[in-house]
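Please find one structure pasted underneath; my questions will follow.
All protein chains but one are shown in place.
The first chain written gets the first letter, and so on, giving A, B and C; residue counts start at 1 in each chain.
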Amino acid sequence: MTWRVGILGATGAVGQKMIRCLADHPWFRVTEVAASERSARKSYADAAHWMQDSAIPDGVSRLEVKFAQPGLECDFVLSALDSAVAGPIEEQFALAGYPVISNSRNHRMDEDVPLVIPEVNPDHLELISWQKEQRGYTTGYLVTNPNCSTVGLTMALKPLEDAFGVAEVFVVTMQALSGAGYPGVASLDAVDNVIPFISGEEEKMETEPRKILGHLAGRTVRFADFKVSAHCNRVPVMDGHLESVSVRLKNKVSIADVRRALVEFEGEPQRMGLPTAPHHPILVSDDSDRPQPRRDRDAGKGMTVSVGRIRPCEIADFRFTVLVHNTIRGAAGAAILNAELLADRGLIPHRDRAEASTVARERV
Amino acid sequence: MTWRVGILGATGAVGQKMIRCLADHPWFRVTEVAASERSARKSYADAAHWMQDSAIPDGVSRLEVKFAQPGLECDFVLSALDSAVAGPIEEQFALAGYPVISNSRNHRMDEDVPLVIPEVNPDHLELISWQKEQRGYTTGYLVTNPNCSTVGLTMALKPLEDAFGVAEVFVVTMQALSGAGYPGVASLDAVDNVIPFISGEEEKMETEPRKILGHLAGRTVRFADFKVSAHCNRVPVMDGHLESVSVRLKNKVSIADVRRALVEFEGEPQRMGLPTAPHHPILVSDDSDRPQPRRDRDAGKGMTVSVGRIRPCEIADFRFTVLVHNTIRGAAGAAILNAELLADRGLIPHRDRAEASTVARERV
Amino acid sequence: MTWRVGILGATGAVGQKMIRCLADHPWFRVTEVAASERSARKSYADAAHWMQDSAIPDGVSRLEVKFAQPGLECDFVLSALDSAVAGPIEEQFALAGYPVISNSRNHRMDEDVPLVIPEVNPDHLELISWQKEQRGYTTGYLVTNPNCSTVGLTMALKPLEDAFGVAEVFVVTMQALSGAGYPGVASLDAVDNVIPFISGEEEKMETEPRKILGHLAGRTVRFADFKVSAHCNRVPVMDGHLESVSVRLKNKVSIADVRRALVEFEGEPQRMGLPTAPHHPILVSDDSDRPQPRRDRDAGKGMTVSVGRIRPCEIADFRFTVLVHNTIRGAAGAAILNAELLADRGLIPHRDRAEASTVARERV
Partner (left out) sequence: MTWRVGILGATGAVGQKMIRCLADHPWFRVTEVAASERSARKSYADAAHWMQDSAIPDGVSRLEVKFAQPGLECDFVLSALDSAVAGPIEEQFALAGYPVISNSRNHRMDEDVPLVIPEVNPDHLELISWQKEQRGYTTGYLVTNPNCSTVGLTMALKPLEDAFGVAEVFVVTMQALSGAGYPGVASLDAVDNVIPFISGEEEKMETEPRKILGHLAGRTVRFADFKVSAHCNRVPVMDGHLESVSVRLKNKVSIADVRRALVEFEGEPQRMGLPTAPHHPILVSDDSDRPQPRRDRDAGKGMTVSVGRIRPCEIADFRFTVLVHNTIRGAAGAAILNAELLADRGLIPHRDRAEASTVARERV
């Protein structure tokens, strides 16, 4: 039994990566690719400036790009829309009955929208029923995944928060060029240089982890009460965000305790055997100079977060280095794993084709 | 009136940079270049794998490389020796009557050796007389400058420590490839990558600033009582160490106060007009994305430290980004500015040639 | 006696470099900066996204950017206009009486427009009088300099053509990122990659050298009769175009003859001592692995072309490697040296201010 997927923002960097990651997916089949008016009505091969490391999957190459509005023949949509337009379009799809699983930032902090990493807070999906009720959605709803650099940090914090309580987090990121999309960072800015600023990034890292690690309290999420201070830098690396992290805990523990908590961490995707779930969500390295972006980003096909250099901190309790593949675990793969979790839980009904067409006609 | 300079470790990366920086120096003239036995007796042009951006200065190109032992015809030595051998050789030179101004780490933490940034703690030079007395040196002595990444951080901390008192410092460095010397980092490790480890670097950053910002108390330096936590990373940048810093102060002040303290900072080198002193030791940028290594490292001919992104911190009191040219202000230029300070204060006597030769004969 | 210069296209990459190169010029003073309507009426500091390695020269920073049309108060204009608009605007300025010294490609191949490298074909400036007559210009005229990669190749070919006759030239370029302007090449295209295509570049390299090395024949230039085959590639280097060249000569000579012809080459700029002329237009290296972009591009302040690896060729007669600083000798410096040559020859009259204003009023 497979689900039909529509990709919103299919021609952009994250949309391409979604299509790439879904090439041989056992559950999901891309049946619709949607983008802005400029790309609409072209074949996908003509519309997309394809930049992945293998050719466009056969089934997608010849699809006609649709304008991103309800009426698509698919069971749910993955949204990689630019945040300049994602907000209202995603709402239209949810209202028209489509589960919308979005990588865009627009609805992440909405009180009734789950911001989910499947290994971390799958229980937040309970917000969906309240969201539907409140917004008048029928079968549709909105689920989001976090910002790329937030994913790596939050996955590493989760076992620590559960076991010891997190009090304060200092994090300095060294983020890859692919995080800025295409054309993104000019080579004259990138080569032999570091840019110590990424617009909006520090704010996201300082709030998103607190929602994700927060607790469901009736119809809302009570944010976790730790503080995060983030410095975000852009470095000349293709893929893989590296983060230097210092953590103060609520309860004092040994480095061995911290290490064990990270090593033993697993979540629902591992227990359920979701197709995109890595065997180990976190891989702990004991080498003195790992993780490194080029050498570790592809662990678990880009879905494993690498942690290394776990050691005491002169000021906080301990510190470590985290690496996350920003366009896979931090974007396309994050959305797909959310979709798998939802499908596995029976939260993605199969739309029948007639219904989809009806909705489309009604809305026109 | 000029001084004759001998360069110890003259063929290495830092030794080359010293020679480059001294090319048109108004006070100092390179008369001796010394290195290991392997290079000895060759011409400098033959012995050095010269890698600076302009040709070897004429006066130096044809000098014969000497073995690094006392007997050199010069008034003082600048040491760029490898730390594997620097310790005893530098002591031999001091004992033989040479002021030794060293970039090597070996004697930095010796209790009676000043670790000096001229703008920050010129008063620590008073340790010299106690050092001479204790070690039985006559005209010779040892003075050191800090590690490359320490220099940038400590210069930025100095005006804050003086005005507001520093309590805690979180710093994450993104350090340039030139900091590892030549051949140093393999290109297969450097390109499209970050290495989250630099041997010994975090320890230096966590102790050296506390000595430099410490207070003279009789015959020793009472270390400053703040704590530093450092994460050191190597990024694919040629020159210029960038550092993300969060600071907790003893006294609460506004961002405007912090900014003003940094902008108004100057020291003895500026007041005395030392040749290598930059007009501004610290340049504060108000652009949102500066400083950047490639664009700002050459400010003040590499002697100006750039600070930007001064803003509140979610956890500490405020945070900012620092850039220091690691091979100039952080190494060669640091030693030269120390030499200028010592010369200006009358602490570098002119050795007469006969004396130098005598010493040499005696020691053989 | 100084001349007042107006910069057309002043906010772009080449315009900026012109302003940078003119910062302390002994003859020329920038009095006008002109650009598109979008930048007009702002201060230069506000309009330009300044990216040079030192601050905007004081005198230019506060200039008001004008719209690029005649009426500027200056004795001549340097044009760094985008080729999409350069053609007619440059003609307007020439018609309004301004000598126009252009880096843009638009008029390079016009029959009556000199395409000049001062060391190579200063005699082609004789076309100016015919150009004026034919186009009805009074004091104004058009002079152009070649494409960046053409300059390096053609300077190396000049002494060979003169002495031995050039028959065929194979050239493969490895061109720097700065040649594409800003933002230019996306970092996702540049890092860990080579792009084997630069639009229009091969055509320029295959025709421009033949005009430059051609002979004046009355009112036209008879193109040199050699053939050029060019492959142009973009490599991840900031500045400096490297070129692998194989040459077949008309007369067979030894490698020593070729080397000597290159070493001894000099031209009118050297004999006249023009301010921007390098001491040696060509620097021949005998090191086995030079020239290299990062290490040799700044020779002669970016105005010296470096040649190395002169050796026999298995097929043609000999081969070598050429390096040219693409934004200095290949663009901004090329135009400035042309202006110096024209000024030195008395071909740039001093416009009086009233006249300039009159022209401006008449044209509005």
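As a working rule, a residue touches a chain if its C-beta (ideal position, glycine included) is under 8 Å from a C-beta of that chain, and two chains touch if they have at least 3 such contacts.
Quick caveat: nothing in here was measured; it's all calculated off a predicted structure.
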*Which one, B:190, B:262, B:303 or B:316, makes contact with the chain that was left out?*
B:190
*Listed residues C:42, C:105 or C:231, member touching the removed chain*: C:231
*Of the residues listed, C:19, C:115, C:174 or C:299, which one is in contact with the missing chain?*
C:174
_Touch with the omitted chain, as defined above, among C:55, C:194 or C:255_ = C:194
*For subunit B, which residues reach the chain that was dropped from this view?*
51, 177-178, 182-192, 236, 238
*Touch residues of subunit C, complete complex, unshown partner*: 168-170, 172, 174, 189, 191-197, 206, 227-231, 233, 235-238, 242, 244, 246, 288-295, 308-309, 313-316, 319, 321
*asked:* Applying the definition given at the start, please give the residues of subunit A touching the unseen chain.
replied: 51, 53-54, 191-192, 238, 294-295, 298
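The rule we apply is simple: only the chains that are shown with their structure count from here on.
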*Please work out the Cα centroid separation of subunit B and subunit C, and write it as a whole number of Å.*
41
*With chain centres taken as the means of their Cα atoms, state the distance from subunit A to subunit C in Å.*
49
*Where the CA atoms of subunit A average out and where those of subunit B average out, how many Å apart are those spots?*
44
*Shared-contact residues (touching 2 or more other chains) in subunit A*: 189, 191-192, 236, 238
